[in-house]
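Here the complex is missing a single protein chain, while all its other protein chains stay put.
So that you can tell them apart, the chains are marked A and B in the order they are listed, and the count of residues begins at 1 in each.
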Amino acid sequence: MNPNLNRLRRSMMFLNAQKPSLIKDPYIYKPDSIMLDLEDAVAENQKDAARYSLYHALKEIDYRGVERVVRINGLETAHWKEDVRVCVAGRCDSIRISKTESAADVLAVEAEMRKAEEEFGVEHGSILIMAALESTKGVLAAREICEASPLLFGIALSGGDYTKDLQTSISGTGVEFAWARGYMVNAARCAGKQVFDTVFTNLDDMEGFRKETEMIKTMGFDGKSIVNPRQIAVCHEVFTPTEKEIIKAEKIVKEVDEKKAMGIGVFTVDGKMIDIAFYPGAKRTIELAKAAGVYEGDL
Amino acid sequence: MINAVGRDIPEEIIKATGMQPFAGAYARHNMTYKKDAPVVRAVIDPKEDKMLPSIKDALVKCGIKDGMTLSFHHHFREGDYVVNMVMEEVHKMGIKDITICASSLGKAHNPLLPMIEDGTITNIQSSGVRGKIGEAISTGKLKGLAIMRSHGGRVRAIESGDVHIDIAFIGAPTCDKYGNMRANGGKSDCGVLSYAYVDAQYADKVVAVTDTLVPYPNLPCSISQVNVDYVVEVDEIGNPAKIATGAAKPTTDVRKIMMADYCTQFVINTPYFKNGFSYQTGVGGASIASTISLGKIMKERGIKMGLGLGGIAGPMCKLLEEGLIEKLVDTQDFDLTAIESVAHNPNHFEITGSEYANPMNKGAYVNQLDFVILASLEVDVNFNCNVVVGSDGMITGAQGGHPDTAAGAKCTIVIAPLLQGRIPAICDECTAITTPGETVDVVITDYGIAINPRRQDLIECMKGTKLPICTIEELRDLAYSIVGKPDPVKFGDRVVGVIESRDGTIIDVVRQIKDYEWDD
Partner (left out) sequence: MEVKITAMAGTLESSDCQVTVEPGTGLDLSIESSVINQYGKAIKKTVLETLERLEVKDAKVTLVDKGALDCTLKARVEGAVFRASGYTEDDICAGKKLPWGGAIQ
């Protein structure tokens, strides 16, 4: 299994793949993932130039462990097949499909990836997929999209286009996204996938950004799309577990690991019986704490 | 001859200038010397009117002639009109071979270029130069030698007689008819006149130039009537918009904020961060951001700064107002908040350039600094800094108080982004050296923090913090791995400038720039 499937993705920072000043060292800001964009950020007459720039960036820049996701052009365009080729040739970590509306879209990209993988001698499964849902059709198809491929690690809401499709606009209250967010979290969790929230574009409203991030974290999202490095620290802060959460998680993980090793199937923490279902959540809490640099235990 | 920072100082320059090669930042401690003195004119007759109708009249009265040295201050920064105004008259009079001894020169002085080309100006002594004058020096257009001095070093040079000023022109935001000058209350306020004080004391002739004549006596004054020969009123001495900017918005550049946070974390983890500590910082985005974040921690921990020193900007004044700083001691004002503060806040004091940084008086304020936060164009693996010569070989910056504060402070921190475009800030060898590495303790970059191995105590202090501490060689290697190892700039043979150490020795020379030549 590709270890990237379940990696931590609290923040995914969007970068125009064809802007040298942006792509040369974004790892400085320590996002979990960067999304090198071949789609909306790149002007129609620079689609080719962006690919050369992307290819050499993937091959020659050491992104120091930050996940390199590439957003390819939509399947309704003529650009996307060459986009897939360059992604595979450059061995990015993941491909983000824009405007995904069905499981068939995912499979079409996967099929194109297979061709490219054979051409460039890249192991199938080493490059993952994520799907951006940008329309009502896409959101409603969230479940089948999540279940379309074992290579798909998650789905992301793309709010701008989605609100247009809803015939509304972004209000700042989040009410227009309430249903899509709720449904997407359910669809993703049901299929064992990750789920990511849309961007927050008002860079001067850091308080608003924090509140929205707190909300989507509470809803169950794994992370948020980021448009500016200013948002990364706040996003990570929100996703950093509290000391109390960490202590509890640590106890659960240790108890389960120990008892399992002894062949015991009943677990107790602080004198209370706990369910094995708490285990993955506790593991994730420890992982988040480690990523935030606040965990000093031995797990 | 190889000096103490490993730079080769040509024998002919040592001979021509009579200066010694740099021997270490504190080599001249305890040296005794006799101060220079001006030849002054007695003003006994109370009927004498010091007011003159024009700059030209002042030049004539002062006996302007070929080969003289004229001095100026840079408190009006890029808004200065005085230097150009005076030099235009000198030019019109056909005077040649003038030495300009300015506390600094900037892009505002680009109009001097033709005067350099036609030999009106043949020598320049300044903290540094930018723009066209820097290019003129670097391309060999200046006949004589440019001498770059730190703020403290300039005072030393004047007081020791290394340079003797014939006429000082002092731009004054307000002045009375008898020559009492203040830096506030006029149209072109600059807050303080710290760097002009030594000129008034040591120049043979002193001319006040003002655009706001005020009733006698103009008190409290920065420069007193007893040192002033003449007063000239002109329409404008500067452009207020360029003298002082409005309060700068705190930076939103995450890279700068990150370096600022590293800096603050470093500061608070040293033993010097305790009640009554002293601190100086700059006006770059990272410096301002670190002042703000430091202020927050001071408030949280109830720690007060005893002394805030040097060039002052709004954020330091804000801390003063909030009672987090006991006393601000000021030599230059960078924005309107600072100008306002020094004029009205009783705990905000103006001091002279000598008090601030002169290494050869009986103890300057910089010697009492715990921390100074500086920037640098380049830092080499021995922690030597370059703040004057661009990586392309062109003179493009000023020493300012860099070497003075670095030598004085217990903890000298330099903040520099690892890469400026493709140019690495951390390198094997600086294009020029202005500040010796023995006085630089810490370099903070966006990629990591290097502590000078001379400071094992600081290295020890940072153990257990989460700061990304590494060696300076690691920073250099990281930079080179990204941008490639740079070739050294190839200069011509002619020495066009001397970078003077604050104690009057030669720390480096600057050679004429050469057109790039392909090898094949």
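Simple rule for what comes next: a residue touches a chain if its C-beta (ideal position, glycine included) is under 8 Å from a C-beta of that chain, and two chains touch if they have at least 3 such contacts.
Quick caveat: nothing in here was measured; it's all calculated off a predicted structure.
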Touch criterion as defined above, residue of B:114, B:246 or B:484 at the omitted chain | B:484
Contacting the left-out chain: of A:31, A:74 or A:90, that is A:90
Sole contact to the chain not displayed, among A:79, A:99, A:193 or A:224 = A:79
Where chain B meets the left-out chain, the residues are 391-393, 421-423, 482-484, 486-490, 516, 518-519
Touching residues (missing chain, whole complex) on chain A = 19-21, 24, 45, 47-49, 51-53, 55-57, 59-61, 78-79, 82, 85-86, 89-90, 120
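In the analysis below, only the chains that are shown with their structure count from here on.
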Using the touch rule from the top, collect the residues of chain A that touch chain B in their complex.
-> 24-25, 28-29, 62, 203, 228-230, 232-233, 293
In the complex of these two chains, what residues of chain B are touching chain A?
-> 252, 254-255, 258, 419, 446-447, 466, 481-482
